[in-house]
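Excluded from the complex is one protein chain; the other protein chains are retained at their positions.
Order as written gives the chain letters A and B; numbering starts at 1 within each chain.
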Amino acid sequence: MSTDPAVTPANVPLLDHHCHGVTTGDLDRASFEALITESDWDAPEGTTHFDSQVGFAIRRHCAPVLGLEPFASAEAYLERRRELGGAEVSRRLLRATGISDYVIETGHKADEILDPDGMADAGQARAHEVVRLERLAEELIIGGCPASGFRAAFARVLDERRRHAIGVKSIAAYRIGLDFEPTRPAAADVDAAVLRWIDGGADAVRLDDPVIIRHLLWEAVERACAIQFHIGYGDADVDLHRCSPLLLTEFLRLTRASGARVMLLHCYPFHREAGYLAQVFPHVYFDVGLAINYTGSRSDDIIAESFELAPFHKILFSSDAWGAAELYHLGALLFRRGLARVLDTFAERDDWPEEERARVTELVAWRNARRAYRLDDPDGSDAR
Amino acid sequence: MSTDPAVTPANVPLLDHHCHGVTTGDLDRASFEALITESDWDAPEGTTHFDSQVGFAIRRHCAPVLGLEPFASAEAYLERRRELGGAEVSRRLLRATGISDYVIETGHKADEILDPDGMADAGQARAHEVVRLERLAEELIIGGCPASGFRAAFARVLDERRRHAIGVKSIAAYRIGLDFEPTRPAAADVDAAVLRWIDGGADAVRLDDPVIIRHLLWEAVERACAIQFHIGYGDADVDLHRCSPLLLTEFLRLTRASGARVMLLHCYPFHREAGYLAQVFPHVYFDVGLAINYTGSRSDDIIAESFELAPFHKILFSSDAWGAAELYHLGALLFRRGLARVLDTFAERDDWPEEERARVTELVAWRNARRAYRLDDPDGSDAR
Partner (left out) sequence: MSTDPAVTPANVPLLDHHCHGVTTGDLDRASFEALITESDWDAPEGTTHFDSQVGFAIRRHCAPVLGLEPFASAEAYLERRRELGGAEVSRRLLRATGISDYVIETGHKADEILDPDGMADAGQARAHEVVRLERLAEELIIGGCPASGFRAAFARVLDERRRHAIGVKSIAAYRIGLDFEPTRPAAADVDAAVLRWIDGGADAVRLDDPVIIRHLLWEAVERACAIQFHIGYGDADVDLHRCSPLLLTEFLRLTRASGARVMLLHCYPFHREAGYLAQVFPHVYFDVGLAINYTGSRSDDIIAESFELAPFHKILFSSDAWGAAELYHLGALLFRRGLARVLDTFAERDDWPEEERARVTELVAWRNARRAYRLDDPDGSDAR
């Protein structure tokens, strides 16, 4: 594994190991504002979601990509967006990212956004898929799967999807909190829980039963999958105090030797805790994705904090973008900048040589992800 | 809402949305040291509370206001303080803050400090009042209110006080922790709890019953009040691990559409968590008040951390000063400096234009508070 010393954070290709599809629709102001916040509601009267780090970063960095002056007003920006059309805007912003690979999680409102093929096309990049475990289970129930056949059907559909997908994702953080019982549940308990779930009726399609979610996780562990976990920061539907990655400690002990790898996503404001887990557990990786585009001018500092306890072979890049092409663009741009700045600081403080900076750059930009997701394995999947 | 681009953190008027009254007494060394720490006890033998960030900041920044050299010794400072007299010292230090409005919470040892009128006079500024909910309830019980009449009496006195007060404050963090049951308690349960409280006798005047405190909170919610919550850092009487603002998540969900606004005070070391809540919940605001004057030379960094997830229209200024005029002075001085530094950093990193820096400065310095407390409403109160 040798690295060209001319590699820098500015020119390295990026593997975005966790994002969703982009929208190509034409967006009115309300729709656009809804995409640039994790809030589910409008900004208070007299205010706008543009008055935030991500809003300022859009005006500063995305406006020029659309042919406007930096810090064009929100109105001018949205006007220009409409002129160009959503599809063209997405193409421009994505193609300027230098992202070579999008790893796309398809389980959230998939009908409103591009699928992996569409993303590959819009971004002129490779696209890979990650499957959301909870959605897979919900689709079975929606499709009429009986409780008695659930475990077998889930195993079958997971195996099928894994022929293409390079990993799975869990939103246990949202549904049950990360303080769930870490052991594999007994089959009979799973069957009983599925029965209760089905009996819950139409409202109950949303899976939030801990026994079932633990079953899904352990099915993935047994298959030695790369398993992404939502951690930390998200929308108002999450109980953030139950989203510290430390709550997974016992689950990580139990799965250490399984062959599964665990990717802790976003992690803010628990990224230092995530770095600790990435040091002590050989199968744990992490990123500070969502906290990069959403903290804008402060993202340098958060990226710096992610280089503390975590070994350099455990840090990943993601944008965690959903919908707005601006979020991919800023995720990449701010990550490159923050990485450059932190490596410069380390060179200043401790004389990190150019070739070591280049090597660490490649590790976090794409090599760690290719290794962790086993993208270079002959069978092209994450199977053992 | 337009801002003069010549507005800077140095010249903007400040609305201190949470502080207490100042003392005008002449203070001996022990009394003064007790006011510049959150500890309830003397510093260990051979040490002094002056050997701290706030102590150094007093010697550095307050000494010149009293006519001494920077970094005058603690002895010289206290000697000069006595020469000038407590009232004169308070006037000098307050009047140099550039604070235009003090929002004063009157529920803590009100007899030892100036009331709002006194503060307005000493500081040559406007003063507003915030009422401490728990104190209001305690005063009713002290006054002999029977359990059967408590709810009606509380409603009446709250309405009365709100004719002048612009908001309420809760110290649930101190009394029951923020992990309280978030729902409105049933009236019968409240009555029963008040009966138990009264039966508890003289020692029990301190209200620490969760059912009653939840009742007070919901009375404020129902009136669409601005509700301040003590969060995070405080004295040794607080269980800081039960003071993360994240523990309020469900309460915030339940109150989102009520018209009430929730102000998270101080928040350190949970200010990043507070910033998250301020982003996702439209009715949540926060400040890092107490952590500014108490961290002195490090306060720039904490102020910077408060500009991550929180929209710029949700960040407030407070000193949370109590007693010592130095704390107001440092709160304002260090906030101005930290805000200037963070805006300069953002300008350096992302070319924030001067007019945007001026606009953000006004938002956090006073506009957000005036909007959140509805100070510009015709009826001059926070009523809907």
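Definition applied: a contact is a pair of C-beta atoms (placed from the backbone, for glycine too) under 8 Å apart; a residue touches a chain by one contact, two chains touch by 3 or more.
Because the structure is predicted, anything quoted here is derived from the model rather than measured.
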From B:189, B:250 or B:301, residue that would touch the chain that is not displayed: B:301
For subunit B, the residues touching the chain missing from this view: 37-44, 46-49, 51-53, 56-57, 60-61, 70-71, 233, 235-236, 239-241, 268-269, 291, 294-298, 300-302, 337
Residues of subunit A in contact with the chain not shown: 1, 244, 246-247, 249-250, 252-253, 256, 272-273, 276, 279-283, 304-305, 307-313, 345-346, 349-353, 356, 360, 363, 371
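As a convention for this text, only the chains that are shown with their structure count from here on.
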Turning angle required so that subunit A lies on subunit B, C-alpha fit (0 to 180°, nearest 5): 120
Averaged-CA centre spacing for the pair subunit B and subunit A, given as whole angstrom: 37
